[in-house]
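Below you'll find the structure, written out as structure tokens, and then a few comments.
A single protein chain has been removed from this complex, and every other one stays in its place.
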Amino acid sequence: MPLSPEQEAEIEELRARRAATLRPVSPGLEAHLYKAHPVLDHGFVRVIDYMGDDAAIVQAARVSYGKGTKSVSNDEGLIRYLMRHWHSTPFEMCEIKLHVKLPIFVARQWIRHRTANVNEYSARYSILDREFYIPSPEALALQSTQNNQGRGAPLDPEAAARVLEILKADAARAYDHYEEMVDRIGLARELARMNLPANIYTQWYWKIDLHNLLHFLRLRADPHAQYEIRVYAETIGKLVADWVPMTWRAYQELRGGAVAVVRQALGCLRRMFAG
Amino acid sequence: MPLSPEQEAEIEELRARRAATLRPVSPGLEAHLYKAHPVLDHGFVRVIDYMGDDAAIVQAARVSYGKGTKSVSNDEGLIRYLMRHWHSTPFEMCEIKLHVKLPIFVARQWIRHRTANVNEYSARYSILDREFYIPSPEALALQSTQNNQGRGAPLDPEAAARVLEILKADAARAYDHYEEMVDRIGLARELARMNLPANIYTQWYWKIDLHNLLHFLRLRADPHAQYEIRVYAETIGKLVADWVPMTWRAYQELRGGAVAVVRQALGCLRRMFAG
Amino acid sequence: MPLSPEQEAEIEELRARRAATLRPVSPGLEAHLYKAHPVLDHGFVRVIDYMGDDAAIVQAARVSYGKGTKSVSNDEGLIRYLMRHWHSTPFEMCEIKLHVKLPIFVARQWIRHRTANVNEYSARYSILDREFYIPSPEALALQSTQNNQGRGAPLDPEAAARVLEILKADAARAYDHYEEMVDRIGLARELARMNLPANIYTQWYWKIDLHNLLHFLRLRADPHAQYEIRVYAETIGKLVADWVPMTWRAYQELRGGAVAVVRQALGCLRRMFAG
Partner (left out) sequence: MPLSPEQEAEIEELRARRAATLRPVSPGLEAHLYKAHPVLDHGFVRVIDYMGDDAAIVQAARVSYGKGTKSVSNDEGLIRYLMRHWHSTPFEMCEIKLHVKLPIFVARQWIRHRTANVNEYSARYSILDREFYIPSPEALALQSTQNNQGRGAPLDPEAAARVLEILKADAARAYDHYEEMVDRIGLARELARMNLPANIYTQWYWKIDLHNLLHFLRLRADPHAQYEIRVYAETIGKLVADWVPMTWRAYQELRGGAVAVVRQALGCLRRMFAG
């Protein structure tokens, strides 16, 4: 369970508060606000705030004085036009802020996306919790023989058991030693943390505009992405679908999975033509 | 008057619409939403949307599950601490979207701030309005004799009259020719626009996070900034004061005008010590 | 002629200076260094400096201690692999610095590419030269009837003559008035410049990494880009071909023109399938 009862209560308190606003509101995303969507064994994604909706994209593209929209079908057409021709600036006019809890080795891939704002929980200032990502047995796989940076066939049960035994024992020992160094010896937290393995969980607030978020999703929900970040991308994708449904449809059709398949076919054709 | 009756009506319609949200709301900024704050003779600044408030900065700094705030005085203390120690990431967690109408020569200075999102009215796609910035006589000044990139003493009335005569006549003629080329000859708009002078108005949607906005204001509300961009910065500064009052107070005291004065004094001292 | 004899002499002086370096050198680009490649009637592109070559991309991709290269064919294969799979970071490891002279309306499109460094000639500090972009008659075209932001059929000779007459007369008058305001009246330069039309030339130093430059070229050398910026992109493309020939070949084949054609075909197919 990723959340403590106190944290659940804090979230409930936030969801009970309701205020009037003149700003555009996305009903689909309001339904998710503050709630923790579980990912992996202890992780989650929470929407903390957002700005804009499908109509805001249209409004920005038209540099409009009012709502900017003419009719729903017009709006969808314009959004598809913008997506098809890589007019990225109107999509940058929407923004989302997430609270994410994730293993450190996932965080290190994630942070490579530089056009975003991040506020991470500080292990210099605070003490990390005893929470480690331990893969489910099905997630354990052999090094791929085709893809130098991927995984292939699943591990046999015995090997999987041995890996899980190692991961659990090392995590427990590392955390015991972390506690000993911080609590009993009084070692500075900024030093003690160096002993903790990369599957310990951290958390951060992460804010990004819709254009850059779609780029993040395109790379991280891709089948070549590591499974442990892909499940975060997939969770966020569902939130985006509820936030800006027109944009999500246009993205799926013009950039997302289906297109990737066609492109692969195109690659085959190209190689055929080349002999 | 910068707005047409139709545009006023569109704004009124937006301000009449009100919806419930679970997101943080800034009452101070809601009062400004969509309204056009006039700047120069035909320009304006309008707040189109925003994300976050003072409490959201605190919440992000604490990577919090709930509101993140403990008490109002605690919050203000933390904001001052963050400002003093240049912890910029929590301030990046607030975002504002403005609709700005401004002369092109001002737009060219403005756009140098790269960490922002912009959607400009397209003069390839659309026809620009007959609106030019004509300075008030008091704004006309001689080249400064001390500052190679500033203005000095005011022009005498006769010289000012001549300048205004030139600016008005050239603007009128340029726009007549623009109309002739676009309407009568049918010249492509992307070509016809090249004849228009730099004091014609353009407009854009501009979105920026609070940290980068404060940096923009520090440079552009500075006495060394050109008057015509400074008045935009001052207008935006008032909006920020109503949006995130604690942050604005901390900024004013720790980075803004007062500090600049002290720094100047410091520069004198330094030169004294150096002999 | 874009350059004065003094400027030509300065360039010759730079090209006469030669020093030893331990850094990677691109012979193809050294041949271009400092020279002005003319664009439009008064514009140019000059390479001022660069960092890296094809081998540097390979070296960075391998996080290598030495040259990073194994054999030429290996290098080219790796570069194609990186290009095909959108591994952009190794291409970011090369950098180029250009001196560009260009009309202001082109500069305003150009600056929308934010991931670059710019130092522009200041019209607050200095006086602009009497140089305006006057299109050649063949470049004058009617507004496109298909593309709302493009040009279509050429103007008939009479209409073209009238447009050129307007552009030349208005430019001359605007510059006469600029001189009168700056020289005779002494008006501050930051004010006087507002009367100058968008076809006056400005210039800047522009620095960008290779990945972002290829993105710039993809958008600006595209047939939908305005002719006046496309000719700059094409000029830069030729320089890139001489700088990093392997990367340019991979880009051309995997991202550039040929691919665009195939993609258009793909769009047709998609619409056919959709009925």
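A, B and C label the chains in the order they appear, each numbered from 1.
Just so we're on the same page, contacts are C-beta pairs under 8 Å (C-beta built on N, C-alpha and C of every residue); 3 or more make two chains touch, one makes a residue touch a chain.
These figures come from a predicted structure and were not determined experimentally.
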item	value
Touch with the omitted chain, as defined above, among A:Ala19, A:Val72 or A:Ala159	A:Ala159
Among A:Pro2, A:Pro24, A:Gly52 or A:Pro103, residue touching the chain not depicted	A:Pro103
For chain A, the residues touching the chain missing from this view	103-105, 107-108, 111-112, 114-115, 118, 122, 124-125, 133, 135, 139-144, 148-152, 155, 159, 162-163, 166-167, 170, 173-174, 177, 180-182, 185-191, 193-199, 226
Residues in chain C touching the chain absent from view	3, 7, 10-11, 13-15, 17-25, 30, 33-34, 48-52, 56, 59-61, 63-67, 89-90, 92-93, 95, 97, 99, 117-121, 203-205, 207, 209
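By definition in this document, only the chains that are shown with their structure count from here on.
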item	value
Mean-CA-position distance for chain C and chain B (Å)	29
Residue list for chain C, restricted to those that touch at least two other chains	112
